[in-house]
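A single protein chain has been removed from this complex, and every other one stays in its place.
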Amino acid sequence: MILNIFSNMILVIGLFFVFLAMLGLARLPDVYNRLHATTKIGTLGAFGVMLSILLKVGFSPMGVKAMTVALFILVTSPVAAHMISRAAHRHGVGLCKESVIDEYGKACNAACPEPEED
Amino acid sequence: MSFMLLEYSLIFMVISFIPCIYRVIKGPTIPDRVVALDAMTTIIVVMLGIYSYVQGSVFFMDVALVLAIISFVGTVTVAKYLDDGVVF
């Protein structure tokens, strides 16, 4: 009984966090800030929902598979975010206008300066 | 009671598709769209997990696992293509 209420609570928290991640995807200004929202909040939301399913069914095949999905998302989501942000920066997507500092762009320009037009 | 909560949660997940679709259509650059599609896959994985519990069937969880793997591989592939111009 207590376990059931606890798992329902975790389920509601997880769903709310997934919804917040999508809200952040729509509201934040540029690619890098959107990645902050989807990587952190989306991962914890999915983890919470899968954990609540594990608490509901115990260590049956469904619960163990739910835990596998949650751990897989927890491991791979930072790697995907890292790849796509690096590709975006090299593809030429600039930072939003509120940004205060960009040391990576300076390092890239120092390594391979822009070819001059003639 | 518990089943009602789970079915309402499916409706809530469908509502949270709306910002994703907005970002896929409007997104100014290609990485925006890739991020939005990746987030959509996370929602579908969560929905499949809940649906698996509602139906009492283990096989939807297999679908969720395979979809998570394909989403990761697809995102990395698109990132490599944007970066170098080649996939392999």
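In this document, chain identifiers A and B correspond to the written order of the chains, with residue numbering beginning at 1 in each.
Assume contacts are C-beta pairs under 8 Å (C-beta built on N, C-alpha and C of every residue); 3 or more make two chains touch, one makes a residue touch a chain.
Note that in this section contacts and distances are computed from a predicted model.
Asker: Could you tell me which of "Multisubunit sodium/proton antiporter, MrpE subunit", "Methylase", "Type 2 DNA topoisomerase 6 subunit B" or "Binding-protein-dependent transporters inner membrane component" is the UniProt name of the chain missing from the displayed complex?
Answerer: "Multisubunit sodium/proton antiporter, MrpE subunit"
Asker: Considering the whole complex, which of A:10, A:41 or A:54 touches the chain not shown?
Answerer: Of these options, the touching residue for the absent chain is A:41.
Asker: Over the whole complex, note the residues of chain A touching the chain we left out.
Answerer: Spelled out for chain A, the touching residues are 17, 20, 23-24, 27-30, 32-33, 35-37, 39-41, 43-44, 59-62, 64-65, 67-68, 75, 78-79, 81-82, 85-86, 89, 95-96, 98-105, 107, 111.
FYI, only the chains that are shown with their structure count from here on.
Asker: Distance from the CA centroid of chain A to that of chain B, rounded to the nearest Å?
Answerer: 12
Asker: Give the list of chain A residues in touch with chain B in this complex.
Answerer: 4, 8, 11-12, 14-15, 18-19, 21-23, 25-26, 31, 34-35, 38, 42-43, 45-46, 49-50, 53, 56-57, 61-62, 65-66, 68-69, 72-73, 76, 79-80, 83-88, 90-91, 93
Asker: Show which residues of chain B lie in contact with chain A when the two form their complex.
Answerer: 2, 5-6, 9, 12-13, 15-20, 22-23, 29-32, 34-36, 38-39, 42-43, 45-46, 49-50, 52-53, 58, 61-62, 64-65, 68-69, 72, 75-76, 78-80, 82-83
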